[in-house]
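Yeah, one chain of the complex is gone here, protein chain that is, but the others are all in their spots.
Each chain gets a letter, A, B and C, in the order it is written, and its residues are counted from 1.
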Amino acid sequence: MNDFLGTSGLILNEPLLWEKGKKGRRGMSMAEADVPAADIAPDICGEGPDFPDLSEVDVVRHYTRLSQWNYGVDTGLYPLGSCTMKYNPKINDKLAATPEIAAAHPMLGDAAVQGALRIIYELQEDLAAITGMDAVSLQPSAGAQGELAGMLIFAAYHRSRGSVRTKILIPDTAHGTNPASAALCGYRPVSLPCNAQGVLDVQSVAERMDEETAGIMLTNPNTLGIFETNIRRIAEIVHARGGLVYGDGANMNAIMGIVDIKKCGVDVMHLNLHKTFSTPHGGGGPGAGPVCVVRELERFLPVPRAVKDGEVYRLEYNRPDSIGRLHAFHGNFSVLVRAWSYIRSMGPENLKKASQLAVLNANYIKERLKGSLHLPYDLPCMHECVFSDKLQHENGVKTLDIAKRLIDYGYHPPTIYFPLVVPGAIMIEPTETECRDDLDLFVEAVKKVVQEAGENPQLLLQAPVRSKLRRLDETRAARTPCLRG
Amino acid sequence: MNDFLGTSGLILNEPLLWEKGKKGRRGMSMAEADVPAADIAPDICGEGPDFPDLSEVDVVRHYTRLSQWNYGVDTGLYPLGSCTMKYNPKINDKLAATPEIAAAHPMLGDAAVQGALRIIYELQEDLAAITGMDAVSLQPSAGAQGELAGMLIFAAYHRSRGSVRTKILIPDTAHGTNPASAALCGYRPVSLPCNAQGVLDVQSVAERMDEETAGIMLTNPNTLGIFETNIRRIAEIVHARGGLVYGDGANMNAIMGIVDIKKCGVDVMHLNLHKTFSTPHGGGGPGAGPVCVVRELERFLPVPRAVKDGEVYRLEYNRPDSIGRLHAFHGNFSVLVRAWSYIRSMGPENLKKASQLAVLNANYIKERLKGSLHLPYDLPCMHECVFSDKLQHENGVKTLDIAKRLIDYGYHPPTIYFPLVVPGAIMIEPTETECRDDLDLFVEAVKKVVQEAGENPQLLLQAPVRSKLRRLDETRAARTPCLRG
Amino acid sequence: MRYLPHTREEITEMLAVVGKGSLDDLFASIPPECRFDGEIPIPAGLSEWQLNDLVRQIAASMTVTPDHCVLVGAGRYHHHIPATIPALIGRSEFLTAYTPYQPEIAQGTLQGIFEYQTLTAILLGMDVANASLYDGGSALAEALLMGLRAVKNGRRVAVSAAVHPHYRAVARSYLQSTGFELVELPFGPDGRTDFSSLAGMTGLAAVAVQSPNFFGVVEDQVAAAAAIHAAGALFISCFSEPMAYGLIKNPGRCGADIACGEGQSLGMPVSFGGAALGMFACRQEYLRNMPGRLVGETVDLEGRRGFVLTLSTREQHIRREKATSNICSNQGICAMIAAMYMASLGGGGIRETARLNYDKSEYLKGELVRAGATLVFQGPTFNEFVVRFAGDFEPIRRKLEERKIVAGLELGGSYPELSGCYLFCVTEKVAKKDLDIVVSEVRA
Partner (left out) sequence: MRYLPHTREEITEMLAVVGKGSLDDLFASIPPECRFDGEIPIPAGLSEWQLNDLVRQIAASMTVTPDHCVLVGAGRYHHHIPATIPALIGRSEFLTAYTPYQPEIAQGTLQGIFEYQTLTAILLGMDVANASLYDGGSALAEALLMGLRAVKNGRRVAVSAAVHPHYRAVARSYLQSTGFELVELPFGPDGRTDFSSLAGMTGLAAVAVQSPNFFGVVEDQVAAAAAIHAAGALFISCFSEPMAYGLIKNPGRCGADIACGEGQSLGMPVSFGGAALGMFACRQEYLRNMPGRLVGETVDLEGRRGFVLTLSTREQHIRREKATSNICSNQGICAMIAAMYMASLGGGGIRETARLNYDKSEYLKGELVRAGATLVFQGPTFNEFVVRFAGDFEPIRRKLEERKIVAGLELGGSYPELSGCYLFCVTEKVAKKDLDIVVSEVRA
């Protein structure tokens, strides 16, 4: 394994925070007590939390060590399908920390915060321009909340037409958040199968779409990495029966400047700024899931919205049809600044180029690996491709084992066991920021792992061996939950 | 080894910069070409360097991976004797990066840069106050250049008195920079042995100090971690014979607020801001080695000096007796800002406390390890203590092996084979920012290594095994030097 | 473009491998009627330097700067943030990782979140905390939905009118299409919630109270718990200022079943309201109804302690439409920051800091009253309070703004009945000298 990325090195152990420290230490400065101590009523006074007391160096070492147990995009290739783990530019982080921006208080009048409003306004406009949609709200904090916004808009729309609808069509390739978000609005998901080409049949939509169905929620490109070629026809059917079309935009990275979402017939969609627009995912967030709509649905968008009058930006609250607020303020603003910074840096040409290269990289991986791993849908793909562990079954090796062995080779594994329609799915999304040499090295690593699966499956079953910890007992964690120290 | 700090984890390999990249990539933005291209004379025009072309993510991953092969103070205990590897506060880094400070141009008039001059002036004053000396220049870029400044001042002083002196007394415990700096001024070092108590005898100085000797260069506490108790008497002898006393202040961390250097009879000294004053050492610098003198020698200090007239700061150049410049500008200013920030944060009480705790920690280590490792000078120590490998010789184990095995336990090894007067020296300087629990864990690790030396010396001889690379062939590197790719 | 590594030759070679003649050919499957027309209508790309200039310009258009003393909280609080936190959280192994689906190479995130869960549970006095929700608003909404799941036949929830108006708005949004009813409880002249209307309510699943509430008033949560439990409902204790629990009784001590709110105060910048941190904790018995991710302790193959995402059978990726929430990405980094901040303060530090907030706020309150202002509510407060001034305060407020002090928030927008009343916030960051300027301008 010497020419591969992964190797072993010195890593430090580190206990839990409360296993360190000594009462009386301080890890940060205190402010000056320049006023007299005030009396406090005993009935409201508590004891204060029993936190460990640490020094500054305790805290610094604790988190420095913890960080070294992690793998990020800056460490290496992170081909986690459906997650678009592209490079997160450092300049975006720096600009989000601009003191005037970091100190902007959201309860002040519009005149005091013109700069912040400008960023919000411009980003709304940019995302509309990129998708082809007409209006955007940046409030949703992540993709799932964007979906919720979308479903609330569906419901508000149907309500406004006096129509009561209880079902929604959702393909079986959909991400779990789709049915969960729909359910939050009282919709019952109706499952739509995909066909042998990995896409939705017009026919199956036509069969299921009825006057009790609020519409359809689809992902395009879908989670198999395939473009839903029938989308226009599907949308026409849904529209004809009074429904709306929701587009899960998690996979927008495949189609910027190439596909016009509105022209596809989509009425509402969300974007994941922490995927397509390069904001760091932070080990689980914060993200941002702006919701984009066609003109007819604009009145339902969350309030407040940033608008521009002449040269002045202001927040508009008075939208009686709005679904209301989804965030106490304006969403994850510091994430929005980063996405704005990314779009300003890329411009129209490079956004399109990014999509082209993302698709090129995925097809390249697909082509180079298709002999080694089973490819259930051997079609040109978009930004990601989905393999399975079928060929390795004879060796007693499963997707999980392949994934874990890739860790030893220095890679973050692909997304596994999703989408559900592919048993043992291995979903690879390289993104456009990976260069050919790095893809080649990854391909070699996968091939090596596949070879090991044939020759010495124990290497996979025992993997990973290089990481600080080996496989973790998830059953035990769930059976006797220990959720705090 | 499970309860110790050191363990193994996933680390990524990374080639050399020019083994990556592809012609045509760019790792940073270019500026706008808003003027016409100008002609350039062919006789001066070159081809430009043949650097590799990398993308931004190439560069980011390259250095992220490299960093993970390193061990720093933020990683863990770094008891490198004589180096004072204390915690480097983050706020100091932040303040040194203040945009107005980072953009200050050193060729502008004083009026434009009052803030920068203020920091220089205050730091000069602070260091004078802390040492007890009268005047300070911040120009020297590191300890060795501070020593050179000191030696130049020695020479200038003697010249000013029409005296020609060719020798200088230097204890055999001295750091290599001392004789090297003295030699740069044409002085021939005369070695002074230390006595059984690890300090200089008055007698031996008296025997060697003569009218051809410029003075003495000593380190106090010395590199055995012992305070030179005879320093006043020694200084008197040197002064009486027309010489000067140089104090190497590398070990100032032991004695802030406790010893007055001027009262010791020292005429010139340097400080290492990257040791005592918490500036990060950066894997080899930049440091800063301010030189401090008594009033009589102030006129020899490097120019320019920062002075204060009323409320205005200015640079003074007109000092005819000055030894001149040692730096193109004002020394490593960004390091100076950090040291100033540290001193402002600590104040008088905590500087003294730091020294007290540094000495407490060193004595604690000495006490706890003295059964396990040979202690050549069993005396109360200052900020560091020096052991040797004598007890381990019977196992065929040397200091180097002990040091390398400590790496496996998660520690940066102590300074080894210095000072030269202790064969197989193991010089431990814990510094004050280490807490007792961490010292205890370190002590246990050393004891474990000592035990292994007895039971299974191969563990030491083969160490380290956890680090990314194992022992490196230094002979080969020196015999057939390969100094570039 | 520096983020796009492909050279022209590489593109050509890779296209050959995939059997395409051009980049456009990769998109052959896309029907013409779906295609984007022309170029994306956004401005041309900027260099890093042009972008820096633009942001400098934008920053300059912010008239309230970091140098201002902002006496406004109302859900977002100016507290001191040590330089260690940006330095540590900026480590790219934390920042550029995804959700820790592969625990072997995500132990940093996982242990960090486990510690966050623990410190949060301690701070709030609850049994168990989750790995975060989006913000205080959606945390409240999720708590209400959780109450509706947990309480049999629950079909109605109540929320105090003294809960942050924006949180209430978010809760209304979340509930609008569920068929459940949301009622509001009024507040009394002491600024505390009036629970008298609870008595007769049927189908009540949960009641949410914020303390300190939007007016800064510390609710009588012990009494609240009694009234709410008597009505057969779960007691949701909500907050926008967790710093308060350094000094005042925490939700758990007062009998809360669920504690939820906004964690920005714990080390995050005000940053125009985001990134936010939805904190969420509950009593053990409601664990399986809890929304959001959870990190749990376990061991690895060799028996070494480690951490994993757990109890995910509650979550969307397993349970899909039957999940306890639709949340997927949460506010991971914000939770890590909160843990770093709590760890940096320690038990002693949070007590001292909370105390300073209280003392400074009490100081301004007292001085303003002495200067002729009227306290609108009589209940005890933490670091915010509401006053009414004898005359028109706006000219004074403008004058203070010229002196770089933002003096309070006028409440008429959210509470028409409180028009002309001002909500002041005083944290440990505010110096007495600035408070004295406010008082002297009020006097003048």
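Going forward, a residue touches a chain if its C-beta (ideal position, glycine included) is under 8 Å from a C-beta of that chain, and two chains touch if they have at least 3 such contacts.
Just so we're clear, the structure is a prediction, and the values are computed from it rather than from any experiment.
The chain that is not displayed touches the following shown chains in the complete assembly: A, B, C.
Summary of contacts with the chain left out: across B:142, B:269 or B:402, the touching residue is B:142. From the options B:77, B:335 or B:402, the residue with contact to the unseen chain in the full assembly is B:335.
Although one chain is hidden here, its contacts on chain C can still be listed: residues 48-49, 56, 67, 80, 82-83, 87, 90-92, 429.
Residue positions on chain A in contact with the hidden chain: 2, 10, 22-32, 55-58, 60, 64, 89-91, 93-94, in rising order.
Throughout what follows, only the chains that are shown with their structure count from here on.
On a Cα centroid basis, the chain most remote from chain A in this structure is B. With centres defined as mean CA coordinates, chain C is found 46 Å away from chain B. Measuring from the averaged C-alpha position of chain A to that of chain B gives a distance of 47 Å. Centroid to centroid, with C-alpha atoms defining each point, chain A and chain C lie 20 Å apart. Each of residues 10, 22, 25, 55-58, 60, 64, 89-90 in chain B touches at least two other chains. Of all residues in chain C, those touching 2 or more other chains are 1, 3-5, 10, 48, 82, 84, 87, 92, 105, 304, listed in ascending order.
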